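The complex is shown incomplete by one protein chain, all other protein chains being positioned as in the whole.
The first chain written gets the first letter, and so on, giving A, B and C; residue counts start at 1 in each chain.
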Amino acid sequence: MRTPDEKIPVGVLGATGTVGQRFIERLAAHPWFEITALAASERSAGRPYGEASRWRLSSPLPAVVASLNVSAVTDDLPCRAVFSALDSATAREVEPLFARRGVFVFSNASAHRMDEDVPLLIPEINPDSLCLLERQRVRRGWTGALVTNANCSAMFLTMALAPLDRAFGVERAFVSTMQAVSGAGYPGVASLDILGNVVPDIPEEAEKIEREVAKILGGARDGSGGPAPIVLSAMTYRVPVEDGHTESVSVGLARKASASEVEEAWESFRGRADVSELPTAPSQPLVYLREKSRPQPRRDVDVSEGMCTVVGGLKPCRLLDWKFTALGHNTVRGAAGASILNAEFAAAKGLLS
Amino acid sequence: MRTPDEKIPVGVLGATGTVGQRFIERLAAHPWFEITALAASERSAGRPYGEASRWRLSSPLPAVVASLNVSAVTDDLPCRAVFSALDSATAREVEPLFARRGVFVFSNASAHRMDEDVPLLIPEINPDSLCLLERQRVRRGWTGALVTNANCSAMFLTMALAPLDRAFGVERAFVSTMQAVSGAGYPGVASLDILGNVVPDIPEEAEKIEREVAKILGGARDGSGGPAPIVLSAMTYRVPVEDGHTESVSVGLARKASASEVEEAWESFRGRADVSELPTAPSQPLVYLREKSRPQPRRDVDVSEGMCTVVGGLKPCRLLDWKFTALGHNTVRGAAGASILNAEFAAAKGLLS
Amino acid sequence: MRTPDEKIPVGVLGATGTVGQRFIERLAAHPWFEITALAASERSAGRPYGEASRWRLSSPLPAVVASLNVSAVTDDLPCRAVFSALDSATAREVEPLFARRGVFVFSNASAHRMDEDVPLLIPEINPDSLCLLERQRVRRGWTGALVTNANCSAMFLTMALAPLDRAFGVERAFVSTMQAVSGAGYPGVASLDILGNVVPDIPEEAEKIEREVAKILGGARDGSGGPAPIVLSAMTYRVPVEDGHTESVSVGLARKASASEVEEAWESFRGRADVSELPTAPSQPLVYLREKSRPQPRRDVDVSEGMCTVVGGLKPCRLLDWKFTALGHNTVRGAAGASILNAEFAAAKGLLS
Partner (left out) sequence: MRTPDEKIPVGVLGATGTVGQRFIERLAAHPWFEITALAASERSAGRPYGEASRWRLSSPLPAVVASLNVSAVTDDLPCRAVFSALDSATAREVEPLFARRGVFVFSNASAHRMDEDVPLLIPEINPDSLCLLERQRVRRGWTGALVTNANCSAMFLTMALAPLDRAFGVERAFVSTMQAVSGAGYPGVASLDILGNVVPDIPEEAEKIEREVAKILGGARDGSGGPAPIVLSAMTYRVPVEDGHTESVSVGLARKASASEVEEAWESFRGRADVSELPTAPSQPLVYLREKSRPQPRRDVDVSEGMCTVVGGLKPCRLLDWKFTALGHNTVRGAAGASILNAEFAAAKGLLS
């Protein structure tokens, strides 16, 4: 692993939102990165971040960040890399501008995730998808690059399935999600809609899960970037939980596996050495809990500071092979934390020098 | 339909609990039934109900009920029928005592639901299962009888599947539930366990759903009482909702059906005439909502005063055929309301004269 | 009481919001009023109400209302009276337009509540404040009129204090509120702000409570419309409750009173005969609960269909004289229901013929 000689100047696009704030929180004391620019919508541009943003995380807003002036998202920022927490429509326009100017964009937006020449990267699972950047540069003529991370719900499902796919082959999966309100940003879900309630059908979420999991596992299988031929069906629900998406999963395998084989596949799962050494990589990307009635968002969302996926409740499924519950922190490993780990991986490969 | 000439004297077993209170609320002004006895645990026996019970429903406790003295559940009660809200272990012992004494027991307990000679009755779906009572009497030598209703989650799933089974044949189904806290009784779920949380694996719930749905649909198909050979897989979750179980369902059909055929099957579904005329039968047992992001427990749990099942969000499933969301009121149609409708059906058949 | 010969045509301004929907729900089957117009912001104007509004109440949207076309709030509406659920700034501009055109405006907005010639009316408490309309007409040259109801929190506090003021004289009071999210409209409070949280200092709320209670009780004392010289101090909090404001109150009296005298004052409190006969007047405007730990929003908010104020937990206060808890339904008696009762009172007085 190459450790950067000097801190790499980075920016955050969409810095005032829920995910933007998580980026800032996790970059503020980062050993490799240094925040040199924050960009947000017109309304915020030109004002100090501390005034323009209403900080909502329980950790205090770092003073040095509070005094940074907010730029417009179309500005040319003094950064080697930017982290994008933009909404999809803005990301579609703005992210290529940065890549064209030579900046590395690590994006949490869905806009370009499914583009053939854009890595949809989870370093522990499909590290070689970073090689797509060569094709991306040739094809688009960019001097920078664009790397995306998965949708939050897709992230945790992929994490739970990847060890099983590697060991036994995943053929089919059914997932029903129970997603936290922080996933909808701020102000996001109105309290009148969610207090004591469950709301079905988060717009476009099921589709993202179905296609992104297939793309990532396809990359993990052969690195080609084509989607794995896994038949996946997702349903999505919003529940009155602040942080942490819970997923009810049933999976059908190509090769039958016993409960202990499934557990062994999960518990032994690690990223490659060049990934597990990264500064914010969790010691175990996947934690398997043997206690009953776990994982639960309130109890387990902060395992490994929100960077790992937690699974539990393994039971035989009468329809497919196995069913279980998966959980992850939607704004950490499911968003900001994922992009930062991607950036660390790129930096360790020398791409950000 | 035979309307009883006089009000039928009935009792409630387990009268102080969450479901017991719902029985009382719904029987207090019933046109056919009159509460003449309330029974509960030793601790409550001998005291006026108003003192022994901490009433928790938003409707006021009827004064005539408040002054009734609570009996022990083993007492010989002056009733033609009793409604049982007992826990399963007590029900196993106590319910046969009443049936032996000549009393009709309409039970919400799971203890005897799967017994071959015990009707697991949903009048709109398997009305002929009431004929099992003949076999029950012969075999057990009872002068009374025991009729059960389904587990709350099984109830709503069966309601949603029955029209599809009748029209197209149901072969397989996957369900993931998000269940309200009132389903766990009182005090039930500790607030520290469920505020802002989701708790997987409600004990024994998945098993009940899997076997009860098969038994009821089996009865609906041929009246024999044998389970339908449907492959069913359930996962269960508790969520911070007061009333109303939401279910994420995917179903595989024997004969392919279009979306409009599925909708038509749901919207045209009615119970037999001798059922739909019963005093508390909903005008439509199944309501299909076309609005997006519905049904939701807070908005839709009280449709038809909690007596119907609400479905919505129909979408093609990449794994089976169709997926959708179902919802019902767990302590009304999923418990007390179901037993009372069963009793009305028995009364209309002249069994309680 | 004069019952109108024909239904009086009425409109709702701000018809798509939380309070606007309550107005519609409660006017839809009203014996005296008939909805003939609905007005809302530019965005909604010109579309059928069923399309323009996202109905959020658990009662179904009346079909006849769903098909009404939404007007702009500045339009000349075919109504004898309008109910205003406008925000304060819009109300300040728009409500006088209607009054000038000859329309009676019954307003839930705060804009004109403290105007000297505008009744801040609670029929059970200060019915004679309706006489201010003469002064209003003379002074403003209106052929219509403007009548306001109190802020929701002020309403319940005034209701709880009025019987004590009448019997013993209220000199001082301290109130700390715990207010439901529906009071903030829709989308209103973001779920990320309120799930598992308490938010102090609802903007401008304490000031409204302090001045409105004094104005209403002043009118009750002598009808002059001048504020009563009561020293009142309010603090306000938002809590994760859907409907129902709970208030912690301590009161100092001019004449000392025993607990039973206070209880007697509350329990015997009734509006004048010409008020208690109105169609939606609660049989008792104030209900006193003797059970411990009551009132509670979830259990008691719907007493008298949300039209009464519920008090309980009376205890001696070491600082003033008595302390207790008050509760009311913020969008019913605290908003739409209050305005409708005001309109009924005006109609019974022959003002709307």
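The criterion applied here is as follows: contacts are C-beta pairs under 8 Å (C-beta built on N, C-alpha and C of every residue); 3 or more make two chains touch, one makes a residue touch a chain.
Just so we're clear, the structure is a prediction, and the values are computed from it rather than from any experiment.
**Q** If you put the missing chain back into the full complex, which of the shown chains would it touch?
**A** Among the chains that are shown, those touched by the missing chain are A, B, C.
**Q** If the hidden chain were put back, which of C:Ala72, C:Leu97 or C:Cys317 would touch it?
**A** Hidden-chain contact among the options goes to C:Cys317.
**Q** Any idea which of B:Ile125, B:Val189 or B:Val301 touches the chain not displayed?
**A** If we include the chain that is not displayed, B:Val189 is the one touching it.
**Q** Out of C:Val64, C:Cys131 or C:Val198, which touches the unshown chain?
**A** The single option touching the absent chain is C:Val198.
**Q** Which residues does chain A use to touch the chain missing from this display?
**A** That gives, for chain A, the contact residues 56, 58, 195-196, 242, 298-300, 302.
**Q** Residues of chain B in contact with the chain that isn't shown?
**A** Touch with the absent chain occurs at residues 18, 56, 181-182, 186-196, 240-242.
**Q** Even though one chain is hidden, which residues of chain C still touch it in the full complex?
**A** On the side of chain C, residues 172-174, 176, 178, 195-201, 206, 210, 231-233, 235, 237, 239-242, 246, 248, 250, 292-299, 312-313, 315, 317-320, 323, 325 touch the unshown chain.
One rule holds for everything that comes next: only the chains that are shown with their structure count from here on.
**Q** Show which chains lie in contact with chain A and also with chain C.
**A** B
**Q** Would you kindly give the rotation angle relating chain A to chain B, two copies of one sequence, based on a CA superposition and rounded to a multiple of 5 degrees?
**A** Here the rotation carrying chain A onto chain B measures out at 180 degrees.
**Q** Using mean CA coordinates as chain centres, what's the chain A-chain B distance in Å?
**A** 42
**Q** Touching two or more other chains, which residues of chain A qualify?
**A** 195-196, 240-242
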